[in-house]
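For this view, one protein chain was removed and the others were kept in their places.
== subunit A ==
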Amino acid sequence: MSRLLERLLGRLPIGWLQLVHQRGRFAAALSGVAFANVLVFVQLGLMSSMGVSTLRPYQFFQGDILISAADANTLTEGGNVARQWMLQALADPDVVAGMGLFVALVPWDRGETDISLTTFGIDPFRADFLAPEIAADIGVLQVQDAAILDRLARGLTQEEAAAIRLQTPLSFESQGRTLTAYDTFAGGGGFGGDGYLLVSDQTFLSLFPARSSGAPDHILLRLSPGAQPDAVADRLKTLIADPTLRIRSYADAMDEEVRFQQTQRPTGVIFGFGVLIGVLVGIVIVFQVLSADVADHLREYATFKAMGYGQSFFLGVVVEEAVILGMLGFIPGVIAGWGILTLMARVTTLPLFISFGMAVTVFIGTVVFSALSGMIATRRLAAADPADLF
């Protein structure tokens, strides 16, 4: 290591030698950097899982344009949309099909743990609006009170979920009715609900008698091949000039919801703050360690000054220390962060993991911020006056 650094720097790796000379301080600094890294990784992991889990329900469906109420910031919120708009939209030559989509949370009393499932009511004859995995099984929904259950739902054991088949369905009580799951699909717990449930629109309406078949939560449209969703959305906006509606391409709807969850929702904002705090903790720790190190070596630095070493040399030494701390602290940081996220993922069934891009970003950030706090720490060097040495 020492030799490699000497090659790299073209001088003695004083920063490195100084760090390893004081092992206690070195270890403390590394754990500090690692700790800051863990904070950042956990928050980033949560943020990105929020993105992933926000998009999860969008992937159950296939559509090009989504018509929602103006206040529908997410798939599960906001008012209804009159079904008549779907018929209006179908007048556009590029719109080939439409489907109403109902959404609500369905509680499931499971004794010890009550869970709630984000439940979609769909037209069981419109397999073309569903992702292939689900589309194949949608036929069972034609039976009243039939359901397709999320096998990754929180609170559902793997054995329990695996046992669900047409021959051995799972029945449960909700909203005063008995629902029967004949099949499963892969959803997963999110931040809003513990999992997902698919039922027919008829079953949905009998679960929620107050809702009307003429007013679904969203309208999903499919376009003719080659049509531009954005262009059609713009056309539909002039065709249906109703300010209480939100007409967007399906892709835009996904982007907008992720942005909304991460910047408008308290949870999203808190995760963002967590990242900030992690970065600050890291900066403060590296600064503390390096400025204490500079203070401890003031006489030696003053001697180097007397010998003719300039500011750039000292900056180089301290930044060398900072970069080493950043790089070496990152390793335990990423390992611990990965471990904690894996554990959290197991408990919460959220898609928590460290992506390669995330790791690279955090690594670069760690090194850059360490170097910055190292630069600040060199300010103490001004106190090293070589005239005081004699």
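The rule we apply is simple: a contact is a pair of C-beta atoms (placed from the backbone, for glycine too) under 8 Å apart; a residue touches a chain by one contact, two chains touch by 3 or more; residues count from 1.
Methods note: contacts and distances are computed from a predicted model.
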| item | value |
| --- | --- |
| Per UniProt, the name of the complex member that is left out, chosen from "Putative ABC transport system ATP-binding protein", "Glycolate oxidase subunit GlcE", "Cytochrome c" or "Anti-sigma regulatory factor" | "Putative ABC transport system ATP-binding protein" |
| Hidden partner chain, touching residue among A:Arg11, A:Arg110 or A:Arg346 | A:Arg11 |
| Identified contact with the non-displayed chain, of A:Phe191, A:Phe260 or A:Tyr309 | A:Tyr309 |
| Residues of subunit A in contact with the chain not shown | 6, 10-12, 14, 17-18, 20-22, 297, 299-300, 302-304, 306-310, 386-387, 389-390 |
